[in-house]
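Here is chain A:
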Amino acid sequence: MRTVRKNSTWLRLSVAAMALALLAAACASDTGAEDADAALSAAQSARGEASTALADAAAAAAAADAALAAAEAAQAAADLAQATAEGNEAAVAAAEQALAEAQSAAEDARSQAAAAEQEAAQAREAAAAAEAQAAEAAAAPPPEPPPPPPPAAAEPTTSIKLAILSDCEGAFGAFHDRDIAGVVTAFAEHAGATVNDRTAPQAGFSNASINGVAIELVGIGCADDTAEAALRETRRLMEDIGAEIMIGPLSGDESIAVANYAKDHPHQTFVNGTSGAQDSTMAVRAPNFFRFNGDGAQWNAGLGDIAHNVLGWETAAVIGDDYSFAWTSTAGFIAEFCAAGGDVISRVYPPLNTTDYSGFVEQLPGVDEVDGYFWAVGGAGLVPALNAFEDAKGEIVGQQHMGNLFWGIPDVFRAIGPRVEGSYSGGFGNAPDLQTDKAAEFRAIINSHFDEIPFGGAPAPADAAYFDAFFMNYYNNAWGLIEGLKAIGADLSGGHEPLWEAISNVTLDAAFGEISLDSNRTAIQDQYVGRIYIDDAGEMQSSTVAFVPQVDQTFGGTFTGDPPPSRDFPPCEVRDLPWIGNATPVVDGVLQN
Partner candidate 1 sequence: MTTVMTGAVNVLLGRRGRHVPWQRAATRLLITAAIVFVLVWIIFLAGNTSNGPAVSAPSDFLKSILNALTISGLYFIVASGFTLVFGLMRTVQMAHGSLFLLAGYFALEYQLDFVGVTATPDRNQVAWADWWLPLVIGVVVVSGLGLFIQQVFLRWNQGQDLRQALITIAISIVLGDQMIQHFGGVAEPITFTHEIHGYVEFIGIRYGIHQFFVIGMALGVGGFLWLLLKKTRTGMVIRAGVDDTPMVQALGINVQKVFAVAFVLGSALAGLGGVIAGSSVTSLSPGVDGQWLLHSLVVVIIGGMGSLGGAAAGSLLYGVVTAFAPAYLPTDYAYYSIIATFVILALVLAMRPYGLFGRPA
Partner candidate 2 sequence: MTATAADAAPVLRLRGLSMSFGGVHALSGIDIDVAQGERLVILGPNGAGKTTLFNVVAGDLRPTAGTVEIDGLNVEELPARRRPQLGMSRTYQRSRLFAGLTVEENLYLAVLGKEGRRFRLRMGRRDAAYRDRARRAAANVWLDGRLDTPTADLSHGEQRQLELGLATVTEPRVLMLDEPASGLSRGERERLTELLLSLGGDVTLLLIDHDMDVALRVAERVVVMHDGVKITEGTPDEIRADPRVHDIYLGRGISHE
């Protein structure tokens, strides 16, 4: 009895103490956390590795110079424009002169800033007093910011906090390192960053800067292929760690969740990782969510054309998972096949996670009743569905089947087995076997920044990432962001709107074709059709067989987002698609035009 009572005292004490400890920790942690700069300096001083006040001062001075120079440049540019309008050649020359001066001034200021930073670094080691000063400066009450926390307009941005969201668990967990490597490579290549560890992408990068503004990788999020986890990690990265820009996520449902989050958080910017859901840009339409890759329908461009015009299918049946990604994927095929003059006579959508596909496969027409089948079943269902097809309809003949991107991923089509040899597949818009300079250059870039990029937790050569569309998409999306930042001089002091404007106008001269964004901020990109063959060693491989230029998300006007693709949308109708008949054959990686 006595023990119990004593313990209950302990208990009360413990709860009180824990509450106090929590309160204390939370309070002590960040006074004035909303102010991004104050939080930054607090975090920096706490970590003992950030700038001292001295460095801050020097950098600020330099940045001010840079801003001054930029203003001059802007003035000069305005003059130039005016002069051009007036057709006064002398004025043009003068203005150009002024512009050049301003630019060089800006250059100077930039180098000055760099020098100042260097000085600051030395000073940091030398002057302990500055540390105290820094603490004092940090502790000084910051001006009460307006409730929604955009950075105060007057202060120049000293660094931009970036976060990456990818999947380290779930079905795509194995790709985690490659995804991050894509971003790191982009910053190393295009923003002068140093790769921290050439065998471990998760170590991140440092010293990235654009126009003198440091880009700091503050967090890597780990989701698991579910919307809920993606949202949780997004909130952790944006609200707890305080990132301003996020690259990610990986999969479709995650990206819908993130795009919705983006819509609700207009002071931040989001760039897709590698997800291909149509809804995340076409339905949600967040002004601050960008995607430098295509969606599920775009990724199938070229297949319908080939089916009708090369393979001579007049009728086709489609089978796909019963959810939005597969609907979008089959919609791409249906729209193009019908546009080319074919007829889709059967659409079967077994529910996701179906245990026994036989009942659904029965609904497909027989092998002599239809010319071909298009498959958009993914995940655990694909092979069982094909097995059920064999059981019910007959042997699988490659010529009679086509698949969406799943058939284009080596791991997946190898799991399907050699029976699908000769079938065509959609893709992600990459074509690793393409023999072009740009492709070779892209491959060289990867190898120049990484020695190893682990896959599934195990070491793997960096070169393997070249074949991986996830890597490419993370790379392209990060690159698009960098170009956008460059266009505004990485100046977010006026809020993020200028950055959005800039990113919208970015055009990437990417490894497998030019990428620009449409009005819904999704990529207009080149697509490739693959075909599965068995190489001399008996390994299944995919070779690129056709090139389809500049496919957009509306799919030549087929989709508007309303209604979205569904079990029976789009209907099968003859339409005019710009790329039908314009696909370029590719033989041995060489475009035949």
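The working rule: contacts are C-beta pairs under 8 Å (C-beta built on N, C-alpha and C of every residue); 3 or more make two chains touch, one makes a residue touch a chain; residues count from 1.
For anyone wondering why these and not others, all candidates are chains of the complex that A comes from, given by their letters.
Computed from a prediction, not measured in an experiment: that's the story for all the values here.
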{"item": "In-complex contact partner of chain A, selected from candidates 1 or 2", "value": "1"}
{"item": "Chain A residues touching candidate 1 - in the complex, by the definition given at the top", "value": "169-174, 225, 322, 349-351, 353, 355-360, 362-363, 379-384, 387-388, 390-394, 411-412, 414-419, 456-457, 538-540"}
